[in-house]
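With one protein chain held back, the other chains of the complex are shown just where they sit.
Labels A, B and C are assigned to the chains in the order they are written; within every chain, residues are numbered from 1.
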Amino acid sequence: MNKIRCCILGATGLVGQQFVRLLSGHPYFEVSMLTASESSVGKTYEEATEWVVGGEMPANVRALEVSDSRPESVLDREVSLAFCALPASIASDIEVDLAKSGVHVFSNASAHRMDGHTPILIPDINPEHLRLVRKQPYGRGFIVTNSNCSTSGLVFGLRPLMSFGIRYVNVTTYQAVSGAGRRGVASMDILGNVIPFIAQEEEKIERESRKILGVLDVEDIRPAQFEIDASCARVPVMNGHLESVTVNLEQDVSIEDARAALMNYTEEPQRLRLPTAPPQPIVVVGESDRPQPARDLHLEPPHNGMAVVIGRLRKKQRRLSFFLLVNNTIRGAAGASVLNAEFAMAKGYLNTDSEVSECRS
Amino acid sequence: MNKIRCCILGATGLVGQQFVRLLSGHPYFEVSMLTASESSVGKTYEEATEWVVGGEMPANVRALEVSDSRPESVLDREVSLAFCALPASIASDIEVDLAKSGVHVFSNASAHRMDGHTPILIPDINPEHLRLVRKQPYGRGFIVTNSNCSTSGLVFGLRPLMSFGIRYVNVTTYQAVSGAGRRGVASMDILGNVIPFIAQEEEKIERESRKILGVLDVEDIRPAQFEIDASCARVPVMNGHLESVTVNLEQDVSIEDARAALMNYTEEPQRLRLPTAPPQPIVVVGESDRPQPARDLHLEPPHNGMAVVIGRLRKKQRRLSFFLLVNNTIRGAAGASVLNAEFAMAKGYLNTDSEVSECRS
Amino acid sequence: MNKIRCCILGATGLVGQQFVRLLSGHPYFEVSMLTASESSVGKTYEEATEWVVGGEMPANVRALEVSDSRPESVLDREVSLAFCALPASIASDIEVDLAKSGVHVFSNASAHRMDGHTPILIPDINPEHLRLVRKQPYGRGFIVTNSNCSTSGLVFGLRPLMSFGIRYVNVTTYQAVSGAGRRGVASMDILGNVIPFIAQEEEKIERESRKILGVLDVEDIRPAQFEIDASCARVPVMNGHLESVTVNLEQDVSIEDARAALMNYTEEPQRLRLPTAPPQPIVVVGESDRPQPARDLHLEPPHNGMAVVIGRLRKKQRRLSFFLLVNNTIRGAAGASVLNAEFAMAKGYLNTDSEVSECRS
Partner (left out) sequence: MNKIRCCILGATGLVGQQFVRLLSGHPYFEVSMLTASESSVGKTYEEATEWVVGGEMPANVRALEVSDSRPESVLDREVSLAFCALPASIASDIEVDLAKSGVHVFSNASAHRMDGHTPILIPDINPEHLRLVRKQPYGRGFIVTNSNCSTSGLVFGLRPLMSFGIRYVNVTTYQAVSGAGRRGVASMDILGNVIPFIAQEEEKIERESRKILGVLDVEDIRPAQFEIDASCARVPVMNGHLESVTVNLEQDVSIEDARAALMNYTEEPQRLRLPTAPPQPIVVVGESDRPQPARDLHLEPPHNGMAVVIGRLRKKQRRLSFFLLVNNTIRGAAGASVLNAEFAMAKGYLNTDSEVSECRS
């Protein structure tokens, strides 16, 4: 099989580097273009990038010349798939232009997440939402987004509990500095400190989680109906968003049944054995003081940072409480979009000869 | 007025040092005895103590010889008041023996907090609970406890909202390492990490907050009836417990009214102008990203670490959310007991010539 | 005495805020103008500034309107003295223009430090260097600089040892993030890390320390002749530069004599009892594991962050080793220039009616 030529938009930043790392040696996709901002254009990727995501920079991208992110530049390079790690304000128009030109865009940017015809896809959670792209007015191309990084963890804690009826969710986060990007949090602000505010984060968690867990009707996504309060804070941790969650359920489920529902949860990516899918999307830990960001990110195979780790299940009345940990730059960003592209591929959505509307599924 | 001779039990630890610092030059109390564990006995306080609570060790205690904590030793020294910073397991019997011997014990230890006849006193919150000591079977002496450090912050966020009817409280904490004592948290466990567990902390918050906010009937305290879920975690912060709180109210109060109720709240310590009482027990901050432990502990006069700082008030339906910050070693520990002793003094409970049952109030 | 009207250039940054704090209620100087970059101009200082240097923003500056830093703007305001906290590249021309217009400039910027006619003044170290301003070609105005922050600590460790003959100095630093300014060090770079490089820092230490400790001949400063190697690193500490120093001496001085030379050292600022001068410029600590940045900055009176703290004196052959700690934003920046201005005042250099060349001293 020929690999699909793809482009990474915003490749020098933190999420961009994770895309590069995760796509190195990927069985379906081949990175043939890297873009970045003005100051990097024309340099090799090695010159333009301070590599901070661990290990060595993959050999195959070192000498690639960094391009600008204009749609024309992308189209010149005959890539049919783009992974987007650009800031939302820049990404908004570029993604639409690329989709209109027939490119399949898998985006970490928040710009189009709440568009009515754009899915926030997590194939382990809402695989059926991919069908929404058929409604997009872009011709052969489309835009699929992944969720906000905190949201990407939360919905794994909620999805297996949906069958018990979720009335209300209260979530408080401990978010790593990497979630704000390479230079997003100044050290003077966070050393020995907690900052109880992240711009737009609480709003994103509240609206994205309801959309992701919503039902795809013929035409639209009907958001899940639970109430939700999110409180977000930054902590002096490098990687990994920890979240304290309480869920009010309709049914009086036992802790054992709740635990079983979480730990046995699987969906299409597991059945399809997609390359980036973790064998277990949710790992439930039993130790009394876990999960911890410094110890439980499960970066090694087979999880590779794609599992959400849950611990400390407790229950009072019909309220279930627990802590969950999500790898914000992998499951919450680059890894999420790579898995989305793999899933779209497996479902026939990347067939470049035909219209999206003809794909199976 | 002659100052009351007092003793600090467990004076070399972190909370003990705060007692020493806060009682230096105190208008009512004079430190005439300091106790510590075996290895310190017989040394001067200066030799026995690595001073870590800021500023210089007060000159008046440097040469005091450290005693053991046995009740006999304390009684030999003719102190009539004891501040207790001992671990709960050691404090339990010692406090009872001292009370039986006529000593007024103000304790930071958790040992007797849930005893039916022992108040968890916060005079800014539940001043009337002090009367409970009349029921204690100890003769002239008594035991008054202060609350757990996280609880001491939470109840300030709740007390002014009681008039709106509290149905449910959800609190998630970001707790400083100083809360675990001088060597309580190993650096390998917390550098760049969050530990989502603190032994017994969630239980203490849940039961102590209901007791503190309960109603004193003729004989007993009837705990407040709201439901509460607490989730506690340790963060790499030196001082200051931050708490994310959501409160379900019976009434549909506006954010403005809630803010006013919090910021205008005062109680007896303010009216009595007790030496350790902050002019405002609750400081409401307006900045979008505060309070922060590294910036908002209000250690300077006039608050001296005794104010609870609240910010980020938000509301959905009848659910009010906010963050609060409490200085865990001062308002949550030593300062709390010093204020309790001042309040007991002002109310006539330290009158050493007479029975407790005769005191006014 | 009428206070001298002064201006703070670059008042919203970290060093600028320290200037504001230190000059609040100052007996000689009155802040009548504050400047900052374009985005702050026209706002009040309170609106333009996120106050991060502790305590409350002084009441007298809150409502001051922030101006731009052009010399014309400064001259319009009839200030005769300027404290400069601007970046070197911007400060260079502005300082010259102001001096030419008769303003006395006390600068934390490095731009003019190595100019032949400009002193790097530390009145506790090289008070006689102030005379160098007479050679400046600026008319009534002049420029006096303070040293680089690490250098400001080092020279206190060296000056009292000069009488024993210094042959060689080896210094390795542990520098706080505040040394790089408000947003200078990204948290992703320094959390749990050490960065063994600070641009131009080693060069500054090497050349500035020799100039400061040099001899003022009739016309010029002849730099001190010792060899020196500096190695600089950033550590995850908020405030306080720690330095490990080894000095090769010509004489075989005992540790006791070296300690006495350090701890008894005083100079003109102490004799003149200048407002910002610490009673002891060097505090020698005896504990085996001090000084520590988190514990020994001596921020309280009487030192107010202006003392350099030295500990762990050791000796082998004629090599003396020790650790020293300097408060980088006070003794190493704003406090240094305030003390310089006080010293210039005491020496008659701020007499605004006459030429500098007429001043006494």
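The rule we apply is simple: a contact is a pair of C-beta atoms (placed from the backbone, for glycine too) under 8 Å apart; a residue touches a chain by one contact, two chains touch by 3 or more.
Quantities reported herein were computed from a predicted structural model and do not represent experimental measurements.
Going by the stated contact criterion, tell me the shown chains that border the hidden chain.
Taken over the complete structure, the missing chain's partners among displayed chains are A, B, C.
Write down which of B:178, B:209, B:304 or B:340 is the residue touching the left-out chain.
Reading the full complex, the residue touching the unseen chain is B:178.
Touching the hidden chain in the complete assembly: which of C:160, C:179, C:293 or C:332 does that?
Touching the chain that is not displayed is residue C:293.
What residues on chain C make contact with the chain left out of this view?
170, 172, 174, 191-197, 202, 227, 229, 231, 233, 235-238, 242, 244, 246, 288-295, 311-312, 316-317, 319, 321, 323
Tell me, which residues in chain A touch the chain that this view leaves out?
That gives, for chain A, the contact residues 52, 55, 191-192, 238, 294-295, 300.
In the whole complex, what residues of chain B lie against the chain that is missing from view?
Given the touch definition above, chain B has residues 14, 52, 177-178, 182-192, 236-238 touching the missing chain.
Keep in mind that, in the parts below, only the chains that are shown with their structure count from here on.
Please report how many Å separate the Cα centroid of chain A from that of chain C, as a whole number.
Centre-to-centre distance between chain A and chain C: 48 Å.
In whole angstrom, how far does the Cα centroid of chain B sit from the Cα centroid of chain C?
Taking the mean C-alpha position of each chain, the two centres sit 42 Å apart.
At least two other chains touched by the same residue of chain C: list those residues.
52, 191-192, 238
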